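Note that one protein chain is taken out, while the other chains of the complex remain in position.
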Amino acid sequence: MNVWGNRLKLSIFGESHGPAIGIVIDGLPSGEAMDEAMTAREMARRAPGKSDLSTARNEPDEVKVLSGIHGGKTTGAPICAVICNTDARPRDYDAKLRPGHADWTALIKFGGYADLRGGGHFSGRLTAPLVYAGSLAKQVLSRRGVEICAKIASIGRISDASGMPCALPGKQPAKESAETFLAALANDFPASRQSAEAMKEEIRAARKQGDSVGGIVEGVIYGLRGGIGEPFFGSLESSAASLLFAVPAVKGVEFGRGFGLAAMRGSDANDAIYAENGVIASRTNNNGGILGGIANGMPVLTRVAFKPTPSIALPQESVDTESHTGTTLRLSGRHDPCVVPRAVPVVEACLALCALDGLLQAAGI
Amino acid sequence: MNVWGNRLKLSIFGESHGPAIGIVIDGLPSGEAMDEAMTAREMARRAPGKSDLSTARNEPDEVKVLSGIHGGKTTGAPICAVICNTDARPRDYDAKLRPGHADWTALIKFGGYADLRGGGHFSGRLTAPLVYAGSLAKQVLSRRGVEICAKIASIGRISDASGMPCALPGKQPAKESAETFLAALANDFPASRQSAEAMKEEIRAARKQGDSVGGIVEGVIYGLRGGIGEPFFGSLESSAASLLFAVPAVKGVEFGRGFGLAAMRGSDANDAIYAENGVIASRTNNNGGILGGIANGMPVLTRVAFKPTPSIALPQESVDTESHTGTTLRLSGRHDPCVVPRAVPVVEACLALCALDGLLQAAGI
Amino acid sequence: MNVWGNRLKLSIFGESHGPAIGIVIDGLPSGEAMDEAMTAREMARRAPGKSDLSTARNEPDEVKVLSGIHGGKTTGAPICAVICNTDARPRDYDAKLRPGHADWTALIKFGGYADLRGGGHFSGRLTAPLVYAGSLAKQVLSRRGVEICAKIASIGRISDASGMPCALPGKQPAKESAETFLAALANDFPASRQSAEAMKEEIRAARKQGDSVGGIVEGVIYGLRGGIGEPFFGSLESSAASLLFAVPAVKGVEFGRGFGLAAMRGSDANDAIYAENGVIASRTNNNGGILGGIANGMPVLTRVAFKPTPSIALPQESVDTESHTGTTLRLSGRHDPCVVPRAVPVVEACLALCALDGLLQAAGI
Partner (left out) sequence: MNVWGNRLKLSIFGESHGPAIGIVIDGLPSGEAMDEAMTAREMARRAPGKSDLSTARNEPDEVKVLSGIHGGKTTGAPICAVICNTDARPRDYDAKLRPGHADWTALIKFGGYADLRGGGHFSGRLTAPLVYAGSLAKQVLSRRGVEICAKIASIGRISDASGMPCALPGKQPAKESAETFLAALANDFPASRQSAEAMKEEIRAARKQGDSVGGIVEGVIYGLRGGIGEPFFGSLESSAASLLFAVPAVKGVEFGRGFGLAAMRGSDANDAIYAENGVIASRTNNNGGILGGIANGMPVLTRVAFKPTPSIALPQESVDTESHTGTTLRLSGRHDPCVVPRAVPVVEACLALCALDGLLQAAGI
C-alpha cells in the first residue's frame, strides 16, 4: 500500500500536472525546530532547471506547510506539505506509450483513468515531497548526532575513482565525517572533484545525441548508533530498500560492497573486529555498517542504481493505445538527459527517513 | 517491525538452538489444496547436509502444521507451521564475536539477552519457514498461471555465461517458460549445465582453504499479469526487496539489468514496445517486467547478491565481549562453504510471496 | 499510529486554526465517478452554523481536491483533499485547561508545542475530511448495492421510541431499505419524526443554561454481503470501532443490541436462522449483522455514544498551566450545545469507510 514506515508514516500524493503534489508525515517528535532555509536549500538541490544538465521545466518547488508546524516547531500532529504545480501545461495526454515509462503499466492497472500527463503519480516530480520530508528528518537526526551524505558514484561509463568511504573508523563525530565527505565534492556537481567534469561530459554527450544516461548514487549515514534495525522482516536493509525502490528510476540497491561481496571470499568479506578504548569497531566496512539487518555503529553505506531517463528525443518503437497498432514515438519537450545529479538529495532523504524511523522504533521504555 | 506483507501477513519466529522455528501465514485464500509432497521437495532443496557442498548439520526440517490446513486444504484461518530443532546441540554461547555475523549487533540491540547460540533468531535457519510459506504461495500461484524459478548466476568469480532470460516474449504460458528454464539446469546443482561444474569447484576450493564464497541468485516470475504492484511506496520492487533483504546474507537486489542499467544509454535501456495479435509486449526486458513499480506482464527478473558465509575455519581477528579485548577467533564445526545453492529456493519463496501479496492487493471489487 | 485502514489507507492532518485540514485517501478503485454535488451535500450535513442548534462558527468547508480525481473520476492514485480554515481567528491560546477537552493531554504529550488554538489537531473540525472521505466511499459502495444511513437515537434523556431497525429481513434491496429509513426522519433534524422536536428542545434547554448535552447515533449498513470482515483481530467490529473511537467525543460503541445483550438470555439473544427461497437469514438481528466478527448479510447495526460538548458557558474549575494553580474557567465564544446532529454524517462516513475497506479486503483472486 502507498504508505511507508513504522513509527514514521509517510503518505505521498499528487500527479505531475494536477493542482499539487505533497506528503503527510506522521510521527515526528514535537518541539523540533525546523529551519525553512535549510529545507529550501534541500529542495533547490533536487529542483530542475538549474543548469544545462537538467530539464528546463522551471518549477520553484515552493513548499507550503498546511499543518503540523507552528511557530517554526513541530506540533506533534501530522505535517502536511504541498507543492503547487505552477509549470504544469494543460495538454492532452498522448496515446502513444513511452517506452521505459509507467504509462503502459498505469494504463493496465487503472484502466485508462490514470492522469498520465507528465507521468502523473509516477512522475519523478513526486520525489520533491520526499526531499521535503527528508529535510525534516535530517534536522531531527542532526541534533542526535546523525548525518547523511550522498554523491554520484558513476554516470554512464564514468565511475568515480575516489572510492567508497568504506573503511572509515566510525569513531569520528558524524558532523566531521560529513564535512570531510562534502569537502571532497565539486562545487557545482555532487561528485568527487576528480570525476565531476568527466561525468558532466558524459551527460552532455548523451543529450547531444538526443539520448539519456543513468548512474549510481552512493549514500552514507554517519553516526547511527549500533542496534538500529529490527530482526528479520524489520531489517534496516529491508526498510531502506523498500523506500529507495519507491523512487522512480531506481533499479538496484546494495549495502556495503553489495554485489561485489558475491565475488569475494569470506576471509576478505568479513570485517575484522577490534576493540579500542572500550569501543568495538571493525577494520573494514564491507558490510556497510549492517549485520543481520541491524546497524553496528559503523557508517551505513548504500549504493543505488538509476536507469537512464526514459524520455529521449531519439525515435522509439512504440504502440498507440487507441489503435492498438505499432507506431514510432518522437518525444519533444523538456527532459532531463540524466536524473542522477538531482537524485542525490533524494537518496539522502530516503536514508534520513529510514534512519529516523529506525531510531524511533528502537526507542525503549 | 517483524511482520511482512499487506494482504498476506507473515510472522516469523524461532532461534537456531531453541525448541523450534516457524511462521504464521495469514491471508491465504481458503480451499486451496496444499500438496505435502511438493512442500517436502521444496524444503529438501533448502535443507543442509545433502552434499559435500553444504554444512553437515543434519536437520530433517520436518514441517508440522499447527493450524489453517484441514483435510489437505487451507481453511482461511492463519496457518502456523513449525520446524523443531532436532539437531540443536546445547552448548554455551562463545563470548567471541564472529566477524560478519549478527552476534555483534544482536549484542548491542538486545543487551546480551539474545539467544545467540548458532546465530539465534539471526540464523540462516530461519529461511526454512520462509521456504515453507513460499511453497504454499507457489501452489496458489500455479493454479492462477504464475510460476517462479531461480538459479545461480554466479559463485565467487564464476559467472554463468548462459545469460538472463531477459528477452523472453512473455507470451508463452508460464508453465512452459518455467519448464524451459529448469531444463537448462544441471541435475544436482541449481545452475546452468555449462556453469555448474565450475561453480562447484569454486565452492570446493574455498572450503579446502577453510574459506567461504558468495554468489548471485537470479529469479524470475513467469505469468504475473500486468498491473500488479501499487503506486509509489507500494511498488513491486519495494515489496520484493523488503522481503529479499530480510534473508540473511543478502546484500544487494536489482531488477532487470539493475546496476547494469546505470551504465547504459536510454536508447538501449528502454524496452521498445510492440503490439501483436492485440497483445502489447516489449522487445527486450531490461526493466525486468516492472515499470513505475508495476508489472507490465513481461517476466519479472531479479538478481540477489549473497555474501560469503561469514563462518570460516580460517583464524580471524575479533573481540572477546567478556574481557572487551582483542582475540583470535578459530571457528570449528559445521559450516556451509557457500549458502548460495541452498538460497535458490529461498529467493523463489520470496518472489512467490511477493507475487501473491501483489495479486491479492490488486484484487478488485 | 495516525493512519487507518488495510486496503484503504487514510491519513488525516490539520489543526483547527492552521492553514488547512485535510485527508489522503489511498486505495480507492480507479474510474469511479465522484459526484461533487453529493459530496457537497454530505459536507453541508456536518457543517456548523446552519441553525440555532449548532455553533455559529461559519465555515463553508469547501473541499479542494489536490490529487487522485481527474475529469470527475478517480485516477487510482491517492486522493488528497484539503479544506482551508477561512474562519480561523488568530488569537492566542489560553493557558487555562478546558475540562473534557484534549488541551490537557496534548500538553502532556507534546510538551507545550501542540497548536491548541481551537482544539488544534484534536478539534471536532477534523471530522470534516472524514465526511469527505466517507462521501467517496458511499458512492463506490452504492454502485455495489451497499447503502449507509444513520439517525439520532437519543439526545440527553430523550430517547427515540421508534426503535432500532433490528429485525429487517435483509432481503430487500439496500436502496429501498435506506429510503424507508430516511423517510421516517424529520425534515430538518436527523431523528425520527416523533422524537425530533423533543430532542431539539433538549438541546435548546441545555444551551439556555450555558450547558451542553450528549447523545447516541445509530447507524446501519444495508446490503453488505455476508463474509465481509476478517478473522480475530480483523473483525468488522474491531475495524469499525477503531475508526469510530477516533472521532472526537465518542465514548462508547456497540453492535446490534450491544450492552443490552449482556442482560439477555442466550435463547433470546441468539438470532434464529431460517432459509427461504434458498437464502439463509435470521429472524431477529440482535447481533447486528455480525457473527464472529464477520458480516452475515443482515443489516449491520451500530450505536455510538457521544459525550456532551466539553465547551460550555458555565464556569468550571480548572488549572492555569502557566502558574500551575487552580482557576475558574469561563469560556466565551462559539460552541455547539450538542454535536450529535452534526455527528450523524460522521458516523455514516466511518461505516462507509469500514464497509469499503472490508469489501476490498475480501476481494478474491
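Every chain is named by a letter (A, B and C) in the order it is written, and numbering of its residues begins at 1.
We take it that a residue touches a chain if its C-beta (ideal position, glycine included) is under 8 Å from a C-beta of that chain, and two chains touch if they have at least 3 such contacts.
Just so you know, these numbers come straight off a predicted model, no measurement behind them.
Of the chains on view, those touched by the hidden chain across the whole complex are A, B, C. The omitted chain makes contact with just one of the residues C:Ser177, C:Ser195 or C:Gln316: C:Gln316. The omitted chain makes contact with just one of the residues C:Thr39, C:Gln139, C:Ser177 or C:Asn296: C:Asn296. Residue-level contact of chain C with the missing chain is found at 1-4, 6, 10, 12, 97, 99-102, 104-106, 108-109, 121-122, 126, 154, 156-157, 206, 209, 211-216, 226-227, 229-235, 237-239, 241-246, 248, 250-259, 261-267, 269-275, 278, 280, 282-283, 286-288, 290-297, 303, 305-312, 314, 316-319, 321, 324-326, 361-362.
Remark: the residues of chain B touching the chain excluded from display are 1-3, 7, 9, 11-15, 18-22, 24, 26-27, 30-31, 64-68, 70, 73-80, 82, 106, 109-115, 120-121. Residues touching the missing chain, restricted to chain A, are 6-7, 29, 76-78, 144, 231, 359-361, 363-365 (touch as defined at the top).
The definition used in the following text is that only the chains that are shown with their structure count from here on.
When every chain is reduced to the mean of its C-alpha atoms, the one closest to the centre of the whole protein set is A. Distance between Cα centroids is largest for the pairing of chain C with B. Rounded to whole angstrom, the centroid-to-centroid distance between chain B and chain C, based on C-alpha atoms, equals 45 Å. Taking the mean of the C-alpha atoms as each chain's centre, chain A and chain C sit 39 Å apart.
Chain geometry summary: the mean Cα position of chain A and that of chain B are 26 Å apart. Across the assembly, chain C contributes 7, 76-78 as residues in contact with two or more other chains.
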